[in-house]
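A single protein chain has been omitted; all remaining protein chains appear in their positions.
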Amino acid sequence: MYPADYRYTKDHEWIKVQGDIGTIGITDYAQQELGDVVFVDLPKVGAKLAPGKSFGSVESVKAVSEIYSPVSGEVTETNPLLVDAPEKINTDPHHTAWLIKLKLSDPKEAASLMDAAAYEAYIAEQAKEHSA
Amino acid sequence: MNPKTTDLEAPVKNVGKACAHVSQNEGLIFEQSAPGKRGMELPPLDVPTIDPKKALGPEFTRDSIEGFPEVSEIEVIRHFTRLSTWNYAIDLGMYPLGSCTMKYNPRVNEFVARLDGLASEHPEQPTEVSQGCLRILYDLQKCLLSITGMDAATLQPAAGAQGELTGLLMIRAYLESQGNPRHKVLIPDSAHGTNPASVVIAGYEVQNIKSNSRGQIDTDHLREFVTDDVAALMLTNPSTLGVFEERIAEIAAVLHERGALLYMDGANMNALAGVTRPGDFGVDVMHLNLHKTFSTPHGGGGPGAGPVLAKKILEPFLPVPVVVQKPDGTYALDHNRPKSVGRVRAFAGNFGVLLRALAYTLAYGPGIRQATEDAVLNANYIRKNLEPYFDLPYNLPSMHEVVFSDARQKVKGVNTMDIAKRLIDYGFHPYTTAFPLIVPGAMMIEPTESESKQECDLFIDAMRSIAAEADATPDLVKTAPHSTRIGRLDEVAAARKPILRWKPA
Partner (left out) sequence: MRYLPKSPSERQEMLAAIGTGSVDGLFTSIPEKFRLRAPLDLPGPLSESEIIQYFQARAAENARGYISFLGAGVYQHLRSVAADALIQRGEFLTSYTPYQAEFAQGTLTAIFEFQTLMCQITGQEVANASMYDGSTALTEAVLMAERLSNRRHVLVGRSVHPEYRQVLQTYAKNLGLEIEEIGYTASGQLDRAALTPETLARTAALVVQSPNFFGVLEEIPGLAEVAHASGALLVTAITEAVSLGIVRPPAEADIVAMEGQAFGIPPSYGGPYVGVIATREKFVRQMPGRLAGQTTDAAGNRGFVLTLATREQHIRREKATSNICTNEALYALAATIHLCLIGKEGLREQALQNLAKARFAQAELEKIPGVRRVFTGPTFNEFSLEFPRSVKMINAELLREKIIGPFALGKQYPELTKRAVICVTETTPRAEIERFAAAVRRILERPV
């Protein structure tokens, strides 16, 4: 379910690193919590991102989730698909519904994030807490 | 437009409150429009007519408004009458919406608001011929000061949210006059959404503080949070759980020690009027919602009024103009207020709403306490009868409202929204769902004093019945309502591809 070559954050973003390009999206867990996505607010190309800084939001009917950058870099692309079809985040959050691509300031930054196994353990714990 | 009927999975159980009935269909007024129809005629022009293109120039004139309605008076009466029959209303029965205080809107208030000599007055007309209006404002101020135990008032704010902002601006101005406006305002996580939104507009930073295990302000740790950079704590009392903040005097003391102020959101004043006064228990500034506690009609979403009442130290900062009585006994609007925060809206306030609130207060006089007692009685009666069926997350004394949660029903997959929708089939408007945020699956119930014992019993019966359904036939509840003209609407489509106006084909 969670691609092995991605890294994950506690705020449920994923990042895929290819050389000095990073692709960021939100995880399947995040889209489930949000419900049907109706709108995505993304930064402009050229925007500078810093770790922990919010760069946009994903909205459902009754909730808004800020998206936080896990790394530093400069936005090079935003996903045009999400303008007219934000619901793709619900159906394919890990692949076609990526949010942004960015030029990484430090490609090694992402390595300190959780890997797929650690993330799956983390959300299992979260799920237990919620039903407690 | 012919609505397709959904399958009625089960008829609404007869608990005496409601049953299905034929209702009229109706499209949009634009769909009935046709050239040449008129709903209103003007008296003939008694001066020479004018060609607007010549008088103003073609660059300043418009052609007729495309798509604008052209219908007769009877069609307008039918259109809106039919629409009205699709609504629920206080006049039809209980609205158990927590913190909304849906009480009876007395009809005499509508009558007096429309009197010639009141409805007709222009806000800029000379004071000499506005004494009646000014006295109404002054008399209302006196009543509200008496009820809240405060020293100074402004009737300008148009709603509770604007009252919050006004109060915060006054706090800022006061602290500035003391040398430092500070940066933060503390807000409990149980607060209404307008509170943090107002804080930001006042130029402050929101600092959320977690409620304790009793759903109250964490007074034990409050000292840590109230730094020299905190301007105020914004608190609702009773809280949004309907529970009185028992340690309110301590809370006020902690704040005042540090030079911070206590703001009270007066949305729940219906539990306090005539029984206790916020001015006595340490509140420095507060707002009231006249469209809640003071019976002015909710009207589908307004108008309201959010007067702000404050202690003497904040009086210099009241918005302009201030309604005053001069030594000669006449009334006036005082604009000479050098320390004022400024004007928060054009003219003196929502006069028509303020007038209605005064009429309400005059009807009760000192007997206003009885209304408060009945409101608290009704809430506790409902609570006692529903406790066996619904989870009560905070087992503390309820005042005018009680908050249950859907925890027991969640076991069968039925949540607060489902129960609320099923309540519609029983002829009741839903209670407040999913608020306050500190109670997952919240069910916030406030009957108000306007409900008879019979109406309360019907509500209790309906809720009991739904609890049983949630257990035995949960799908019935999950797919409710079944008896309305339309079913649950696709809110996702409405948000993804918003259609916000009618357009001609």
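Should a chain be cited, it is by its letter among A and B, assigned in written order, with residues numbered from 1 in that chain.
Here is the rule we use: a contact is a pair of C-beta atoms (placed from the backbone, for glycine too) under 8 Å apart; a residue touches a chain by one contact, two chains touch by 3 or more.
Bear in mind that the values here come from a model prediction, so they are computed numbers and not experimental data.
Chemist: Per the definition of touch given earlier, which of B:A348, B:V403, B:I419 or B:A462 contacts the omitted chain?
Modeler: Among B:A348, B:V403, B:I419 or B:A462, only B:A348 touches the chain that is not shown.
Chemist: Just to verify: which one of B:L175, B:I313, B:L392 or B:A495 makes contact with the chain not shown?
Modeler: B:A495
Chemist: With the missing chain put back, which residues of subunit A would touch it? List them for me.
Modeler: Counting only subunit A, the missing chain is touched by 39, 41, 59, 61-64.
Everything that follows uses one rule, which is that only the chains that are shown with their structure count from here on.
Chemist: Just the number, please: Cα centre separation of subunit A and subunit B in whole Å.
Modeler: Centre-to-centre distance between subunit A and subunit B: 38 Å.
Chemist: Show which residues of subunit A lie in contact with subunit B when the two form their complex.
Modeler: 36, 38-39, 59-61, 86-87
Chemist: For a test of understanding, state which residues of subunit B touch subunit A in their complex under the given definition.
Modeler: Where subunit B meets subunit A, its residues are 491-492, 494-496.
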